[in-house]
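Could you have a look at this structure, given as structure tokens, before my questions?
Heads up, one of the protein chains got dropped from this complex, but the rest are sitting where they should.
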Amino acid sequence: MTQVPIFNPIASQDKATLEKIALISGQDIYQCMQCGTCSSVCPMVETMGMTTRQGIHLLQFGKTAAVMDARIGELCASCHSCMVRCPRGIDVAKVYDAVRQLTLRENINLIDLNEIPKETLTDAPQIAFVSSFRKLTS
Amino acid sequence: MKLAYYPGCTLKTKARNLEDSALAALKALSIEVKELDRWNCCGAVFSLADDDLIHHIAPVRNLIRAQEEGCEGILTLCSQCYNTLARAHNLMIDDEEKRDTINRFMDEEPDYKGEVQVIHYLTYLRDHVGWDALREKVKTPLRDLRVAPFYGCSLLRPDDVAIEKDPTILEEFLSALGAQTVSLTEARECCGSYQSLANPDAEQQRLGKIFGAVNRSGANAIALSCPMCEYNLGRQQHQLLEQNANLTATPTYYFTQLLAVALGIEAGVCHFDLNGKPAFELLKEKSYIVSAAS
Partner (left out) sequence: MGDKKQDELQMIPVYIMGKKYDVPAELTIMKAMEYAGYQLIRGCGCRGGVCGACATVYRKAGDYKIYTGLACQTVAEPEMYLAQLPFYPANRATYKFDEIEAQAETIFALYPELFRCVACNACTKVCPMDVQVMDYIAELKRGDIEKAAKTSFDCIQCGLCASRCMGELPQYHIAQLARRLAGGKLAPRSEHMAEIVRQINDGAFDKWIADLKAMDQDQLKEVYSNREMEPHMGDENWRPKENRGLVS
């Protein structure tokens, strides 16, 4: 006779990652009630592999790898539209910043300085380099 | 209040049009500000990671410089400088533990406890000049400009650094210059910021939305205050238009350039060459330009 599990616990490895995300972001993702407001106001959501709401949902179940693959953290521009509108008071930008930090802290860059075209290096303002390197290099 | 002017990394070169027009306008309004003798880049973005303090060092160091020079306030023009400095300032007031760690790390500097207020140029104009007084100083009202005010995100979010809740400050400012303002659905949204470097396709998609809204609003000009917004909306605009035949070109201006023009300041100060040709042409066509020779 097969036993039907009534609760699918999060794998210990994923649990450790979630704890890290909680520590870095200072946010409680279990406060999220899946209203989707964050996704509806996110200016970059269409370019992400899933919506910000879906990302939080998967995180709640410990599916951190899927959220990292969706590049939500990389594509967030930290505009805080989601944060000021979240009815549950979650700073969503901070959650995804923590997800991005997980990659950066493995000494992996999310933008390659050597790949930036020379025309961009001479054309773009300093502020573009400072901000993107801060957000996307380790 | 003794004020220190903080330019930020981009304002001496790529955004000279922002700095020079702003300082010339202050002079015309008989306001004197002195640039900090010593300053470093603020870091442009505020670090969101709770366990990361090193990225708060850069903004706090500038606040310390202002304090060292005996200033009670630091005046910024760039939206991202404003945002980063103001949030670092709040952090140093609100979080005692982090403040102590940051101060201890900078053992070569005096401690900072939140003595320096961070003020954006727009709020300074409103509070220390006032819209009525500004209206009286305007020599060239910009009557035929229908301006879309683009706040972007850094001036407005998060709430604790918002220059105004439910902001109308840019509209009021533009009205004081005699310009018409239009209602822009994307006015308070993000320009895509640093994504233009890392993910240009995502950026183009963002710009498509913004310019769709700009075109619908009937604006013939965009006013903004951030060099990052100006790069995305202004300098990158031609790329967007090449790929979207249905969008119409709309020149972008720093709000301070419009201020300088309205105050009758000689146009050379505004470096319109940095905005691209159409920006200058539009103002010339409307006969707003005062050149040094005339």
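Here the chain labels run A and B in written order, and each chain numbers its own residues starting at 1.
The rule we apply is simple: a contact is a pair of C-beta atoms (placed from the backbone, for glycine too) under 8 Å apart; a residue touches a chain by one contact, two chains touch by 3 or more.
The shown structure was predicted, so the numbers you read here are calculated from the model rather than taken from an experiment.
K.L.:
From the list B:Y5, B:W39 or B:Y82, which touches the chain that is not on show?
P.N.:
In the full complex, the listed residue that touches the missing chain is B:W39.
K.L.:
Which of these, B:L29, B:I57 or B:V138, touches the one chain of the complex that we don't see?
P.N.:
B:I57
K.L.:
Going by the touch rule given at the top, which residues of chain A touch the chain that is not shown?
P.N.:
Contact residues on chain A toward the absent chain are 113, 116, 118, 121-122, 126, 129-130, 133-134, 137.
K.L.:
Name, in rising order, the residues on chain B that touch the hidden chain in the full complex.
P.N.:
7-13, 38-41, 43, 54-55, 57-58, 61, 106, 108
Criterion: only the chains that are shown with their structure count from here on.
K.L.:
For chain A versus chain B, what separation do you get between their C-alpha means, in angstrom?
P.N.:
The mean C-alpha positions of chain A and chain B differ by 28 Å.
K.L.:
Along chain B, where are the residues that touch chain A in the complex?
P.N.:
Listed in rising order, the residues are 8-10, 13-15, 41, 43-52, 55, 78, 80, 153, 157-159, 189-190, 192-199, 201-202, 205-206, 209, 227-228, 230-231, 235.
K.L.:
Tell me, which parts of chain A touch chain B in their complex?
P.N.:
Touching chain B: residues 23-26, 43-44, 46-47, 74-75, 77-81, 83-84, 91, 93-94, 97-98, 101, 110-111, 116, 120, 123-132, 134-136 of chain A.
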